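Only one protein chain is missing; all other protein chains are in place.
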Amino acid sequence: MKSPIALAVAVISGLIVLLGYFIPSPMLADIRTPMLDWAVILSGVAGLVAIIHLVFGVHSDRVKKEGARQWFSLVVILCFLLTLVAGLFLEPTSPIFQKVVTYIQTPIESSLLAILAVTLSFSSLKLLQRQRNWMGIVFFVTVILFLVINSGLLSFTDRIPILRDFLSGLQLIPTAGARGIVLGVALGSLATGIRILIGAERPYEN
Amino acid sequence: MSSAEQIIGFSIVVFFTILVIIFSTKAVRNRYPPIFRKIEPFNRLKRAIGMAVEDGSRLHISLGNAQLTDPANTSGLVGLSALHRIGQLTSTSDLPPICTTGSGGLLVLSQDTLKTISIETNTRAFFDANHAAMTGATPFSYAAGIMEFIDNSGVNGNVLIGNFGTEAGLICESLNKARVSVTGSDSITAQAIFYAATQDTLIGEELYALPAYLAAGPGYLASLRVEDIFRMVIGGGMIAGAILKIVGLI
Amino acid sequence: MENRLCPICSRQNNPQDTHCWFCNAELPPYTPGEDQPTDWLEELKNTDLNLEVSSSPIENNQDQNRSEKESEEFTPNWLQKIRSREASDREEKKANEERYWAEKRSKEGLPDWLRSLNEDANELNSIPEETKPDVEPEKEQPIESLKSDEGGNSIKADDWLDSLKTWQEPAEEKTEISSSQTENTPVASSPEEVPEDSQPLSEPGEDFDLNKIFLLSEEKSNQELSSNLPVEEEKKDELIEDQTILPEGFNPLDQLFEPIEDAAKSDVVTTEKEIADIESSKTLDSSPFLKNLDDVLPFDEFDQPLEQKEPEPKVEFEPEPNANLREISSEPSPEEITPLPVGEVKPFAVDMEKVASPFTPEETITEPFKLDDLPEWLADIKPGEKPSTPVKPKVRRPVVDDGTPMPEKGKLPVWLDARRPVEAVDLPIAIERPKPGEIAVEGEEVSKIPSESAIVAPAITGTPSELGEGLRVSNRQKTNAALLSVIATSVEPVEVSAGATVKIGNQSVWRSLLAVVFLLIAVLGGTILKDYYLQPELFPEEVVHTFTLVNTIPLDKPVLIAGDFEAGFAGEIRLTFQPVLEHMMRRDLNFALMAINPVDSALLENQITNGMTAVPSFDSASKVVDLGYFPGGAIAIQNMGNSFSNAVRLTADLVDTSTHEITKNVHLLSDFGAIVVVTDKSENARVWIEQIQPGLGETPLLLVTSAQASPLIIPYYKSGQVDGLVSGMPGGMIYQKILGSNTGGFESATSMQLTLGLMASLVLIGGFVSLVLPKTGGGKRQ
Partner (left out) sequence: MTFGPDFIWIIVSFILTILVFSYFLGDHAIFRFVMALFIGVSAGYIAVVLIFQVIVPRLVVPLLSGSQLALIPLLLSGLLLLKLSSKFSRFGNIPMAYLVGVGAAVAVGGAVMGTIIGQVKGSWNEFFPSTGGSPFLAYLEGGFLLIGTLATLAYFHFNGKKGNTTGGKRNMMMSIFAWIGRIFISITLGVVFASVLTAAATALIERTDFVVRTIQLFTGR
C-alpha cells in the first residue's frame, strides 16, 4: 500500500543521516548517532523476523507437506530449536555454547570452502569454453600465472631482479582494475541511493 | 576528513540528484532519447524471462546477503528492482519468481515486492509469502539453503544480483541445472567467481544497469546517463589532480 | 477501391456503412478518391528492406489494388462462404446501427467525464504543425467514434469489454497516424521510428512531474477506478510516453510487431462471437501477412479450420473466461477493483505494457533469429533467401478447431500462444509435429511445449491452462504464427546439448576423481612429502614491517582485535593470525576482542585459548575483554571511529566499557595501542581503511587477511594507509619463521604448493582442451 508516511520517513531519515556526512554540526551528530543506533536495532529485528519466517514459515510449511523435503525441514527446525534453547539458557558468551561455532559451524563451513577448491577448479576447466574471447584468455592466463606465484614455486625469481620487478609490476595491474571497478560500483551505489532518497524507488511499500 | 572534501562530496550528491531529475523529465527524454550500449547478459536475461513464461518454469532471483545498514546494500536493492520488474514481466506465467536472500532486511523487502507485483498484475492468487525466504542466516548457510530451496521448484533461470562473498562459488554449484544464470555483484571476489563459473556475468557497475535495461522506469535510465556524466567528471578529476601533483601544486 | 477503411481498426467496410462493421467505430465520410492506407510493412519493404517482391516468402505486393484483384480472382470456397455470412450479418448490424444513430442524435450532450476524455483524446491526437498530415480530419474521427462507442457501450457489451476496446484503440490509432504520416511524407520512415515520430502526438506537454514520472499515478481514487475511462485515458498517455523510453526488446508490440499484437487484441474481443467471426474472416481480406503467406501456404491449409469454425454455435458470454481474459490483459474489471483498497491497483496501461513487453520480437532475435526489431527481423530474410528447408505444410498448418478448445495440461493456453514471446520459441520443439490423433488448438504447433517441462504451481487452483478455456485464436494469429514458422525454419536451430544428462553423469565422475586427486595430494603433502617445499628467498616487506610494529606497541595500551570473517575461513585465519597473536601474547599486551561478524567472538576466543598453549604465562582472564558482537557493519565502524566510548558502551558481559579495567582509558580508537583487523574480504578491510584509518593518528592499523583479500589490500599497504599486512597461510608461515615459533602451517607448506600447482595445471590443460573443443552456449545451458 502506498503510504506517504513511509515515503516521508524514508526521505527524512535518509537526508538527516546523509547530511551528517557533509555538515560537521554537533547538533546534527546528536540526532544522527541515535538514528544510526535505531537502524542497527531494526536491522537486528529484521534478522529475527527473517529467521522466524525461515523456520516457522518456510520449513514448518514444508513439514506439513508430503515429500522429500519434509525431513530436511524437520531437521532444520529441530536443530534451530535445540540451538536456540541452549543459547537462551547458556547465553552466547558461554564457552560451551560457543562450541556450536567452533565444532559444528566452522568444520561445516570450512569443508564447504574446501569443496569449492575442487568445484571451482573443475569449473575453470571449462573456462575458455564459456568465455572464448580476449577477456577470457587474459583471465585464463592471469589465473594460471598467479596460482603459480601464490604457490611459491616462483620464489627463485626473488634472486633475479628483472623477473622480480616484472612480477611486482604485474601486481600493479589489479590495483588499477580494482580501482576502476570500485569507482564504477560507487557510482551505481550513488545512483541507487539517490533514487531512494528522492522517492523514485520505494522497495518498502506494498 | 577535510571540509573541502565535504563540500566536494556534497556538491557531487546535489548535482547528481539534480541531473537525475532533469534526465527523468519527459521533455529531456524526448529531446535526447537515451541510447545505451548492448550488454549481452541482459539480452539473455530477457530471453530467459520469455522462456520462463513460455515453458512454465520459474525464475529465481537471489539478492545476496548485504545488511541494509551496510554500504553494499545498494546491490541488493538493485536486485529488488530487478525482482519487481521480472515479476511484472512473468506475471502471465503460472509460476511467479522466487527470491532468496541472506539478509533479514532484504527478505522483508523482497516479500513486499512480491506482494506488490501480485497486486499490480492482478495475480494475488499466486502470491505466497514463502516464495521469498532468507535461506540461511550466515553466508554459507544461505548458499546451502539456496541449493535446497530452488531444488525441484521448477527453476530454469537464475538472477544473482547482490552482495556475495566466496559463498558465490557454492551458489554457482546449484545453478548448474538452470538454462540461464545472470550474475552480478558489487564484490570483486564474487565477480571473479561468477566470471569463472557462469556464462552471463555482469562486471562491476553493469549490475546497476539491470533495472534500466529491463525498462523498469525513466528514473533508472536517467541514472545511467548521469553515471556516465560523473564518470567523465571523475576521470577528469583524476587527470587534473595527477597533473597538479606532478607540478607540485597539491 | 470501393471499400471504406476504418480509421480505428484499418479494416475495409462497405461504402454505405456509417460504422465499422468490425469495431463499431464511426467511419469517416466517404470520398471516392480516398487513398488506401499504407501498412507499415509495405512501407518498410519499399524503403528499408528492398525485398524483392517476387522472391520473398513473405512478399508484399507493392500495388495494393492489384493484390485485391488477385485475391478476388482466387477467392476460395471457404472465403466465399464467410463473405456471404458477413453480408447477412451486416444486414442485421445495420438495423442496430440505425437504432444507435437515432439514440446518438437524441443525446443532448456528453457527460463531463466523457467530455474530458474527448479533450484528452484530442490532446493526444494533436499533431505538430510541421508534421500534421492532410488527413487530419479523418483522424479526428476515431476519437469521435471512440466517444460514441463509449457512450453506447450499454447497448453493446459489458463495461469491461468496452474498456478493453478503448484500451486497444490508442495503439491502433497511433499506428494509423504514423502510417498516414508516412503516406504523406516522401521519405518513408521505418517502423521503429514510429514511436519517435508519434511521440509529440502523445505528449500532453506537461513539464516535469516527479509523481508522474516515478509513481505512475499510483494514487487513484475509487471513483476514478470505477469510472474507468478517464483513468484509461491517463494510462494511454503514459503508455505512449513510455514507449519512447522502453529499451531494446521491450518496445510495445503494437509498434514492433503489430500483427501479433493485433491478433492478441482480437483475442480479447473474441468473447463476442460476431466480432470474432468477422475478425477471423476479415483478416483474410486485409492482412498483409496473409497475402504474403498465400504464396507460401496453400489456401487449403487454412480452409479446414475456417470451415470448421463457421458452423460453430454462438458462444455465450461466460463470466469465468472473462475473468480470465481480464487477467490476460491485466485489466482489472470494475467488479474486481471495487473491493481493493485505494491505491492498490496500479495503472492498467502501464502494467499491461510492462507485462506485455517481454513478448517483443527483439529478444528472439538475440539468439535464434539475430534480430533487433521487427523490421530487422524481416531484413534478415533477404531477397531470395527462402528457407533452405521447404516449409512442411503439415507442421505449420493450423489444426482443427472444433470450437471447444481444451488446452491440455502442460501446454500453454491459447491466449498465451497468441501472445507468446517469440524469443522463447524453442525452435526444435516449436516445429514439432503434433502427435497423430491429437486434437490441438489452432496455432498450437508453434508453441508446443513438452508436458514434462510445465510445472504446475502447488496450491494454486486456477492455472492459466484452465484460464485459457473458451478462447479462440483468430486467423490473423494463425497467419502470424505461420510466418514465424517460416522464419524459424530459415534460422539455424538453437544448439541444444542432447546428451546433457549423460554429460552431467560424466561430470560428477570426473569431479569425484579430481577430488580424490586433490585429497591425495593434500594428505601426501602433509605427511610423506612435508619436508619438500620450496622456501621463499625473501620475506615479504609487509610481514616484516608488521612484526616490527607489533614489537613497538606500548604495553600500557590495549590492542583492539576486530574479527570480521566467516567461520569458513577460520582454518586459514588460524594459520595466518595465530603467530601474530602469539607474538602479542608473548609481549603480554591487553586485548579487546570485537566481533563484527556474529561468529567471530567465539572464534577469536578460541584462538586466544589455542595461543595460551604456546604462551602459558598469558592470563586471559585479566588481559582479555570480549566486547562481543558489534552489529551495524560499516555504520557501526564509522560510529566507532567518531567515538569509541559512545559507540561501544557495554562488553559482552554487559559491563560498562568505561569502568572495565582494560577499556576505561579508551575514548577514541587512537587510544588503542594498535588496531588489528582480521578479515577475509577486501571489502571489509576497505571499510576499516576508509572509515577508521584517517582518525587513527599514530596508532598503527594492522591487517590480517585471508589470501583472497590480499591482492586488493596490498595497494593500500603500499600507499601507507595500512601499516602492516599478513595475508594467507604463506604470510603466517613467514611470520612464524621470523618469530621463531611453530604454530602449525609448515607441515602444510608442501600440500599448499602441490595443490596450487595442480590447480594451475588443471586450468592450463582445461584451457587447451577448450580451445580445441567447440564453444558451448554456456555451461549453465546444459
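Per-chain residue numbering starts at 1, and chain names A, B and C are given in the order in which the chains are listed.
To be clear about the criterion, contacts are C-beta pairs under 8 Å (C-beta built on N, C-alpha and C of every residue); 3 or more make two chains touch, one makes a residue touch a chain.
Just so it is clear, the model here is predicted, and its values are computed rather than measured.
Colleague: In the intact complex, which of the presented chains make contact with the chain not displayed?
Modeller: A, B, C
Colleague: Hey, which of B:Gln111, B:Asn156 or B:Thr183 is the one touching the hidden chain?
Modeller: B:Gln111
Colleague: Touching the missing chain, which residues of chain C?
Modeller: Those residues of chain C that touch the unshown chain are 192, 245-249, 251, 362, 372-373, 508, 511-512, 515-516, 518-519, 522-523, 525-527, 568-569, 571-572, 574-575, 598-599, 601, 628-629, 631, 634-635, 649-650, 652, 654, 680, 686-687, 690-691, 706-712, 715, 719, 728-729, 747-748, 751-752, 755-756, 759.
Colleague: State which residues belonging to chain B touch the missing partner chain.
Modeller: Chain B touches the missing chain through residues 1, 5-6, 8-9, 12-13, 33-39, 42, 68-74, 77, 105, 108-109, 111-112, 115, 129, 135-138, 140-141, 144-145, 147-148, 166, 169, 188-189, 191-193, 195-196, 203-206, 209, 212-213, 221, 224-225, 227-228, 231, 234-235, 237-239, 241-242, 244-246, 250.
Colleague: So which bits of chain A touch the chain we can't see?
Modeller: Contacting residues on chain A, toward the hidden partner: 1, 3, 5-7, 9-18, 20-21, 34-49, 51-55, 57, 71-73, 75-84, 86-88, 91-93, 97, 99-118, 120-121, 124, 134-136, 138-143, 145-147, 149-150, 171-187, 189-190, 192-194, 196-197, 202-206.
By our rule, only the chains that are shown with their structure count from here on.
Colleague: So, what's the distance in Å between the C-alpha centres of chain C and chain B?
Modeller: One centre to the other, that is 12 Å.
Colleague: Nearest whole angstrom, what separates the Cα centre of chain A from the Cα centre of chain B?
Modeller: Between these chains, centre-to-centre, one finds 14 Å.
Colleague: At which residue positions does chain B touch at least two other chains?
Modeller: If we look for residues of chain B contacting two or more partner chains, we find 21, 24, 67, 69, 71, 119, 138, 140, 166, 188, 197-199, 217, 219.
Colleague: Taking each residue of chain A in turn, which ones touch at least two of the other chains?
Modeller: Expected reply: 36, 39-40, 43, 105, 109, 112-113, 119, 123-124, 127, 130, 143, 178, 182, 198, 200-201.
Colleague: Across the complex, what residues on chain C touch chain A?
Modeller: 210, 213-215, 218-219, 341, 343-344, 507, 510-511, 514-515, 518, 533-538, 566-571, 599, 601-603, 605-606, 626, 628-629, 631-632, 635-636, 639, 642, 646, 652-653, 686, 707, 711-712, 714-715, 728, 730, 749, 752-753, 755-760, 762-767, 769-771, 773, 775-776, 778-779
Colleague: Name, in rising order, each residue of chain B that touches chain C in their complex.
Modeller: Listed in rising order, the residues are 1, 21-22, 24-27, 29-30, 33-34, 36, 38, 43-44, 46-47, 49-51, 53-58, 67, 69-72, 85, 88-96, 119-123, 125-126, 128, 138-140, 154, 158, 165-167, 175-176, 178-181, 187-189, 197-200, 212-215, 217-219, 221.
Colleague: Mind pulling up the chain A residues that touch chain C in the complex?
Modeller: Per the stated touch rule, the residues are 1-2, 29, 33, 36-37, 39-40, 43-44, 92-93, 95, 98, 100-102, 105-106, 109-110, 112-113, 117-119, 121-130, 132, 140, 143-144, 146-148, 150-153, 155-156, 158-159, 171-172, 174-175, 178, 182, 198-201.
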